[in-house]
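What follows is a single structure, and I will ask about it in a moment.
Excluded from the complex is one protein chain; the other protein chains are retained at their positions.
Let's turn to subunit A:
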Amino acid sequence: MRDLSRTIVMWCPDWPVHAAMRADGIDADAPVALIEHGLVFACSPAARRDGVARGLKLREAQARCTSLITLPYDGVHDARAFEPVLAGIETIMPGVQLMRPGVCAVRARGPVRYYGSERAAAEALLACLGEQGVADARVGVADGPFAAEQAARRSDAERIGIVVSGGSAAFLAPLPAGLLLDERLGVLLRRLGVHTLGEFAALPAVDVQRRFGAVAAHAHAIAGGYDGRVVVARTPPKDFEVLVEFEPPLDRIDQVSFGFRTAADRFIEALTSARLVCTGVRVEVRSESGELSERSWLHPRWFTAADVLDRVRWQLQGSGAIDSGLRSAVAAVRVTPERVDSTGNHEEGLWGSGPDERVHHGLTRVQSMLGHEGVLTATIGGGRMLAERQILVPWGDAPPEERVRSAARPWPGSLPELAPATVFRERHPVRLMTDAGVDVAVDDRGMLVGDPAAFSPAARGAGVHRVQAWAGPWPVVERWWDAAASRRVHRLQLVDEHGDAWLLMLDGAGEGWQAEARYD
């Protein structure tokens, strides 16, 4: 029984920072902090030496370490970067369980028998990790994953911590109880005078079960060295990604897309034979000069080989035409499936799935003619300015959730009632004048100087119309706390003598009146 739960745990300190630094090519001893919601989520050893710690506010961290490089925290990236490390470990010992990005466990019995001793197995593991560029990993061996991870965290100078079989309870006894328990229970036990895991383990198991419930009873067993969990080896995911390397590198888009054609077919065939369809792919293009361009592409239905090829082409061409050259020759293209689903959920009906499929095919045709951004769908989001309320996304992409959700929030200062049928993408300058032909202005108190009497839809003042009715100015003040993004504008509605209604705005930056929209 003991032999079965014997576990080797590999722990990689500061994995999120390590992953982010490796991705961005930052020097290993630079001070780096990952920021989440304005707080430090993780930091590099150099930053820690300067006093940066987890949970610190961004400003405070920057004050303590002036050369701090801050990066946004991305949990998905952590997991993705850990994947090759896991695959590397799997080449020397089978049956790896991922506990979280940066920590993984291996059942000890096999490797120990193969390498001769626990220390030899741990050394082999460290050597393997060293080859993959994870230089400061720690390894712990103990009964059960929890004790082994604690052993790794308290490892010796050789970065190996071994707790002898049956010695877990004694090893864990001096450690603080908060390591194993959730915050509420940890605080409660501290108030009851239980500070260490040893003291917690000394409580009678029945009483713990009765007083604190099943979760605490499980923790109690682990604290007592009876960690019943065994390592459940993961099934290595099937590899669907395709990589095409061009030697010599190609510098024309049509050449690259032709060269990728068979790979795209292979990619889709492999998925289909595993009874999967792919609804999202990630395309990575590496250029000869080492530049890496990556992007995720979604599909409203699922990808066919031609669709994958289209995405590669669009990523390469940006907004240029297909026969245009590239800035730097393309050395490799890699396509990875990001979202897959069982084919069963996407089965076509007996007579096809109705008109929407036809629409999709037609629109894809237009898209491959005009580019990905050529065909758009619209949703209404939040905002005060009319143009920023309309969210336009290319056909097949999902609209940004954050912006769609913001539509439900109140937007004081947004336009009530009637929405204008023409919203100018680029506002053009107009003139608004009083009877005397003087430009109408807005004073510091937000009042009009002079009554609008004449209006000209052109900047030079040609084609003057009489103003029949008007209202305003309505101030819109946005982000006044941010000097770069703040905006202060005044809006005005008017109807001219021909019955045309306009929405004008006066930018605080002194650009004069502009037409924002027209009710035509």
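As a convention for this text, a residue touches a chain if its C-beta (ideal position, glycine included) is under 8 Å from a C-beta of that chain, and two chains touch if they have at least 3 such contacts; residues count from 1.
Quick note on the criterion: contacts and distances are computed from a predicted model.
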Name under which UniProt lists the unshown chain, selected from "Protein RecA", "Cell division protein FtsX", "Carbon-monoxide dehydrogenase small subunit" or "Ribose import ATP-binding protein RbsA": "Protein RecA"
Touch with the omitted chain, as defined above, among A:13, A:259, A:420 or A:475: A:420
Contact residue for the chain not shown (choose from A:249, A:374, A:413 or A:508): A:374
Residues of subunit A (touch criterion as defined above) contacting the omitted chain: 355, 358-359, 361-363, 365-366, 369-370, 374-380, 386, 389-390, 392, 395, 416-425, 448, 451, 469-471, 493-495, 498-501, 517, 519-520
